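Here you go, one structure.
Only one protein chain is missing from this complex, and each of the others stays in its spot.
The block that comes next holds chain A.
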Amino acid sequence: MRLVTVAGPPSSGKTAVTIKALSSLMREGARVGVVKFDSLSTQDQSLYEKQGIPVTTGISGNLCPDHFFVSNAEDCLTWGVESGFDLLVIESAGLCNRCAPHIQGVLAVCVIDNLSGVDTPRKIGPMLKMADLVVITKGDIVSQAEREVFAYRVRQVNGPATILQVNGLTGQGGHELGRLLMSAPETDQLEGRLLRFSMPAALCSYCLGQRKIGSDYQMGNVRKMCFQGELP
């Protein structure tokens, strides 16, 4: 089975472009499925179901959704293989821009949108910088110049990636995205594989449910910011 991870900031159009790409592949007879990760409730399950795409949702609750994803990645793969899919897409929740749910040897897609502003590519960490395929959405509502500047800024932070413009509403580019997803390498198992980059570290008292503010209540991995004129 081919495996793809799709990540990207909230509301960038991950679900919309994935649906367009998978619908196009299904018309050609491919068997596809999706695992959608989210932290609270998600409407995306029904969006996939409406298109007849088999989907399982993982709700991480009060856990970091990307840590939750890695802990469940192997089970996702097993579900996909047992369901007889040709292609399984794992869609991340897309919360903090530092996250890096991409796995070495697994096709990594990052979805970002033209409306998020030209400085955004610089603000996104390994999720964008280490993706193989960058899908840029919402190009139909911004000027040609802004699309060109945005794509250039993406190239600046990720030179080798393939960049594809996809319109999540009309589906323009969706068929092409489907083709690229089917070029993902076959993945039979994930045990022992490496994430492309480390996840943001945590483990302080607040991870464990502390709610009180104040240095007496801060324990573990705590870092202090530095203000002007002060030494770190």
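Criterion: a contact is a pair of C-beta atoms (placed from the backbone, for glycine too) under 8 Å apart; a residue touches a chain by one contact, two chains touch by 3 or more; residues count from 1.
Everything that follows uses one rule, which is that contacts and distances are computed from a predicted model.
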item: From "2-oxo acid dehydrogenase subunit E2", "Cytochrome c oxidase accessory protein CcoG", "ABC transporter related protein" or "Sigma-70 family RNA polymerase sigma factor", the hidden chain's UniProt protein name; value: "ABC transporter related protein"
item: Chain not shown: contacting residue from A:R31, A:H67 or A:R155; value: A:R155
item: Contact footprint on chain A, counting only the chain that is left out; value: 24, 98, 100, 114-115, 117-118, 121-122, 125-126, 129, 139-146, 148-149, 151-153, 155-157, 159-160, 162-165, 170, 172-173, 175-176, 179, 197-198
